[in-house]
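What follows is a short report on a single structure.
Let's turn to subunit A:
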Amino acid sequence: MTAPEILSAIQTKFPEIKLELQQGPAGDPWILVTSGDVANVIRILKNELGLNYLACLSGIDYQDSLGVVYQLRSLSGKFEIMVKTLAPLENPCVPTISDLYASANWFEREAYDLIGIQFQGHPDLRRIMMPEDWVGHPLRKDYQPPAEYHGISTSRPNTHQLLDQLRTAQNRSDEKSKVDTVPHVTQSGTVIPKSGEGQNL
Partner candidate 1 sequence: MVLALKNYFINIKKAFVSIFEGLAVTLSYLARKPITIQYPDRIPTPVQEMLPSTYRGVLEVDMKICTGCLACMKRCPIDIIRVDTFRDTETKKNYITRFDIDIAKCMFCGLCTEVCPTGSIRHSTEFEASSANIINMVLQYVEYGDKVPFYKPVKDQEPVSIPQNEAFRKVHKAWNAPAPIDPEKVRGQVRWKSDQSAEDKS
Partner candidate 2 sequence: MKELYDSISTSWQLSPGMMSLVTVLWILAIAVVVLAFMATFAGVTSWVERRIAGRMMSRIGPNRVGPGGSLQWIADGLKCFLKEDVIPQAVDKPLFRFAPYLVFAGCFAAFAALPFGYGIVASNIDIGIFYISAITTFVVLGILMAGWSSNNKWSLLGGIRSAAQIVSYEIPTGLAVLTIVVLAGTLNMQEIIKQQGGWPWYWFIFHNPFSLVAFFIFFSSILAEGNRTPFDLPEAESELVAGYLTEYSGMRFVFFFFAEWANLWVMSAIITTLFLGGWQIPGVADLGSVIEKSAGTVKYLWILASVASFFFKTLLFVFIVIWVRWTLPRLRVDQLMIMCWKYFVPIGFICLIGSALFAILPQTGAWYWFQLSIKLILTASGFGGVVILLWRSFYNIRALDDKIYFKVWE
């Protein structure tokens, strides 16, 4: 079954549900459902069309709204469909589907943790990847990472910049750069004589 067929199969049975088939310039098509209807639509897809396998659930920050994309699959019928729903940024509430698919429990926890989508009716909506006391949702586009977490810096020094600073400091202290005249000894003890000195290209 292809996406248009699935769409028409639902529409003929439940004409009151608002569905839309969309596709970007490239890639897969998806069915857009309003966030209020999404649990019902997925229940219909699961029970009527046999899409019994939730392959993936991803939360996405579309900047103007937050989205949840469900990748549903029928193991016996060998077809799959992408279902998308959008939730407003201010109050991103989407009904949970963890009662339909047990795996949605953790997928939704991850989407909540990283994007900040509130899944209504979820039995255990806790952070899963980030620590419990982390502030913010890191995969939001407007997220600013904190400089440190419990005294641990979240950034690393840039070695190139460090080298630059060192060189500037060196020039300032008017020291000539020393040439390393020690023969090169690898960790295994092989001595490689320092060759090519003064061989300026």
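How these were chosen: all candidates are chains of the complex that A comes from, given by their letters.
Miscellaneous remarks
Here is the rule we go by: a residue touches a chain if its C-beta (ideal position, glycine included) is under 8 Å from a C-beta of that chain, and two chains touch if they have at least 3 such contacts; residues count from 1.
If you're wondering where the values come from, they're calculated on a predicted model, not measured in any experiment.
Among the candidates 1 or 2, the one in contact with subunit A in this complex is 1.
Residues 147-148, 153, 155-160, 162-163, 165-170, 172-173, 175, 177-178, 180, 182-190, 192, 195-196, 200-201 of subunit A are the ones that touch candidate 1 when the two sit in their complex.
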